[in-house]
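Let me begin by handing over the structure; questions about it come next.
The complex is shown incomplete by one protein chain, all other protein chains being positioned as in the whole.
Chain lettering (A and B) follows the sequence in which the chains are written, and residue indices restart at 1 in each chain.
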């Protein structure tokens, strides 16, 4: 089939994507709101909505909820949350989660479980696949999966999603994305991304940093990860390894890090450091997150050892934050994972070191926030990442996925 | 190259868990709703359950003790009119109890109002409607004065109404004259408690009420369901309306049977007084449950300080509930006078008030304020009337009657107090 003109087609594709992205991120909106927010005229909006409705990506209906008192209610464009979904995977050192996330960012269903540290990567793959399959089985008959992504605590090469280094979770030479894709057999590729990068994305698009285009997300698990959003985009560096804030050296000659260096941020504020300072043993049966929370709780109850531990960790974290503030001048720093609990338990030393260590001009406007998505930052980020393709070219992608037999994959 | 991995020791590694991730459980299925109800019971939210169980137990008890008389047609009709004055008095007291106050003078206020009515009828020769309006006005005035003393001067209602309990008896005595009775012979007033409505009208009203109730519940369920709000499962709604409709229709059937002692005349139909209670029940339920005034009554009873901070005029609410309480007491006095065809000096005295308080509490209204419904008065009124009636049939000695009624009242109050303790304990 001949196309009328590539440029016109491109514009249309771009507009479709923009409209879909709008209702995906901001929720249901009336045509009037869409026209105003996207700067398109009403007839264009109508045509785009019709196309997206035909493709089964959105539907129009009467608004629900309060606020319809007088006048004729206008229809709102609502994403087809239950019919268009992605699979989001989160692999942590001692837990994992799989979720079916609908268009519009609704977590429709989820499975999660614990993972014993040092268990075989092969088992990991099996449980992820089992979880995903049980989610797919529960989906509506006409629902279509438009993407999948994995959040992984390690450095990942952007070019081929190869996991290069996972200091706390070794998967050997397993190509996780390809293996998952093949085992699921949905005809879609499975992307693999650094978990903290995804967290940054999630908090930027749906969490604390929605209105902030320059933010830094710090994620605490066993290690410490980071994601830097600059000018609204994730800073990946040359090969996508960027943002490894956890391996910023803040205490030369300090504690030994899993990466081999000494005095990395991760080594000074990670779970192991906190447990060590609090005089607690690493308990293989207990998830790291719960161990950290226990320390914060006992510090609040007045336990001096825990308070001292939090104070030390908080001071190092403050130093790291001060460096980040000086280098990147972010508008916001978001603490997620276990760092969320640590921040809330040690805000005073963190702020104090920041006040002493960062340049006044840079720290004046910086906001310190906790992850609004709580424990789901990575999962939500993975979902957003998985949605990227369909948001870029909604109608084409959906047409291909709905009729896979017509198109060679 | 990745190899296909055999599934091994899957369960050891992972626990597949369905996590509840919803903000609100909008859809209740029968199981979860039943579970919720059970939890509510455990937490001390007993509702009408004790009254209904008590009612059933008493019916079984008296039927087995007096099988031929207790459930006879004539006695059932008698029972329904016997319960009327207590129920109406209790309905007024529910309002007072809801704000956490008590009105000990409601009984004698009903007596005084009735004697005002009787005096106007006999000595003043006034038509029936003037006398009824005057009687109700008397009640409302008494309530206003009590309410003012309680809410503006902040005298404890216990003391104020105890004083009125004594004082009002004096006024009644002065009006009627010592040891006397004033006969009430006006046809309309006498009809309230002693005449029955035509049988067809009884059936028509019963059917209309059943349908109306079912329709109201179903429409509300549909509205909540469509808008995704908190709603009971449809099965519950249907069961609830079926039970209410069945109760209505069965009692209509029983009351419509010919209960005349002689085959020469026919006597059947629902007493007019029952219709009056029905209307009062619907109006009071509406006011308490569906208007902001009713909501404010609950708020004042629950936490007067919170109500005050929310901008509710607490004093006005307090005065108004005493007005309603004494106003309904006056209505109760009229019905009592109609039933006895006369007003005596001790009208509304003695244990009338305690029976009414007992009725409200047995029905589920809390003595601590903030909890209760208009229907409590009806359920509790029936319980008290059945006890009174059943003991009468058994020919129990007066001392035993007093003892048994006292024990039942204490039992209800204990249940109320224990439930309250559970609620406070469940909160933390």
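In this section, a contact is a pair of C-beta atoms (placed from the backbone, for glycine too) under 8 Å apart; a residue touches a chain by one contact, two chains touch by 3 or more.
Here, contacts and distances are computed from a predicted model.
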item	value
Candidate names "Taurine transport system permease protein", "Monovalent cation/H+ antiporter subunit D family protein", "Molybdopterin-dependent oxidoreductase" or "Sugar ABC transporter ATP-binding protein"; UniProt protein name, chain not shown	"Sugar ABC transporter ATP-binding protein"
Among A:291, A:350, A:379 or A:395, residue touching the chain not depicted	A:350
Sole contact to the chain not displayed, among A:86, A:150, A:265 or A:296	A:296
Of B:43, B:234 or B:257, the one touching the omitted chain in the full complex	B:43
Residue of B:120, B:189, B:307 or B:361 in touch with the missing chain, whole complex considered	B:307
Residue of B:272, B:298 or B:355 touching the missing chain in the full complex	B:298
Subunit A residues touching the omitted chain (full complex)	65-66, 208, 293, 296-297, 300-301, 341, 343-352, 354-356, 360, 363-364, 366-370, 372
Residues from subunit B at the interface with the omitted partner, ascending	23-25, 43, 45, 223-224, 227, 229-230, 286, 290-292, 295-296, 298-299, 301-303, 305-307, 309-312, 370-371, 423-424, 426-428
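Following the convention adopted for this analysis, only the chains that are shown with their structure count from here on.
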item	value
Rounded Å distance, subunit A centre to subunit B centre (Cα mean)	57
